[in-house]
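Some notes on the structure that comes next.
For this view, one protein chain was removed and the others were kept in their places.
What follows is subunit A.
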Amino acid sequence: MPSLGADMEDGKLVEWLVKPGDAVHRGDVVAVVETQKGAIEIEIFEDGIVQSLEAELGATLPVGATLALIGDATAAAAPELKPEPKPAPPPVAARQAAPAEPQSAEAKPEPDPQPAPVKVSVPEPQPVTVEAKAPLPATPEPETLRPKLAETLAARHEIEVPPSSAPIPLATGTGSGVAASPAARALAAEKGIDLAGVTGSWPGGAIVLADVERAAAGTAEAPAPRTPPAKPARGFDVEAMRQGIAAAMTRSKREIPHYYMTHEVDLQQATDWLARMNANVAPADRLLMGALFVKATALAAKQVDGLNGHFDKDGFTRSETVNAGVAVALRGGGLVAPAIPAADRLSLAELMAAMRDVVARARAGRLRSSEMTSGTITISSLGDRGVDQMTGVIYPPQVALVTFGTPRAMARVLGDSIQIRQAVAVTLAADHRASDGRRGARFLTEIDKLLQSPEAL
């Protein structure tokens, strides 16, 4: 179970996208884990062959727990070579499973002894296109005795729909140690059914969609779910996310000696340039001021040491690339800051495309593990209807956070006249263990300088 951020203690495995015997390559998405920040696609960190899946679907596992064993290609070339005997299920999972459902340890989805003849390669997530306003499509799974893996993969489509339709449940807060298919979990969450009270019909007691449907029919008069989905629910849990933010920000304020500085940057040049650029292109090719902010910050972070990198037990380690974490506010509350890798080397058009992509997936609760952890500096832009400035809190283990206020017309002195110019307040929150005020000031003035030549960004 990888750590997907300073605020993460555990995660719930909700989906396997590989099975034993599959070849995987670094960067492939192999599993989906539910966290406070929504469902995160877990990317594998090395090449190899999947030997065994160690974690059971639905188990909440601490950071560091074993999810799967990956061997090298030579080991897999000899299929008769037995993998090491499986260790007992991680104690945490077992402990959680015990009170709810004693059998659940046996309900662990074993790798299918007879792998399906059809090769199931690592599938890229393929969201089922559903009318966005459609309610949760609780399409019953046919109750045939398919291999468990196939059932899991089929059920996958239940949770692959956009977040407007089928949130991956974590709001029920119960039954997390119970073995159940993702589709069953989704329906149970929607209906407010505690999975611990549902009898599973699969061997070992695992709960499938049909079991939840039966339970739902039996409890039609039951009280409404605790959190009735007044709106189509999101792919994340607002309260859990709030707790995650609280934990990370408390740690930040406890451990990081912040210093702050604000600088007013003239944006008239950039505003005029952007208007000219955008006037002649289709909407899909237009740029936002936010892309200029990210690019200028990334370039400045590359030039001025002490602001781009991570601070851990060994002290500050600078990063040679600038992975720009972009703070995305989520409707209804909450915030994520997925990283755009090597933002300093992207053209404005590429950066804009990357931002659109990552914002869309942040809203959908479908970010990737590398995006959650690789950020080396965070940029927060308050948008065009916000307030003048914000003094932010650094997201550990990063050492700097840059906030752009809402650009607006300001009275500025140019030479010996006062002019009305577009301008923005840029605020740096930086870690005094990694830099000091002089560095911070150089960094902000560098951002200023870069924004005066938008065409060069």
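To be clear about the criterion, contacts are C-beta pairs under 8 Å (C-beta built on N, C-alpha and C of every residue); 3 or more make two chains touch, one makes a residue touch a chain; residues count from 1.
The rule is short, and it goes like this: contacts and distances are computed from a predicted model.
One chain of the assembly is not displayed; among "Multisubunit sodium/proton antiporter, MrpB subunit", "ABC transporter ATP-binding protein", "2-aminoethylphosphonate transport system permease PhnU" or "Acyl carrier protein", its UniProt protein name is "Acyl carrier protein".
Of the candidate positions A:Leu53, A:Ala339, A:Met355 or A:Leu451, contact with the hidden chain is made by A:Met355. Per the touch definition above, the residue from A:Asn278, A:Gln303, A:Ser319 or A:Gln452 contacting the chain not shown is A:Asn278.
Residues touching the missing chain, restricted to subunit A, are 132-133, 162-164, 230-234, 275, 278-279, 282-284, 286, 288-290, 329, 331-332, 355-356, 359-360, 363-364, 383-385 (touch as defined at the top).
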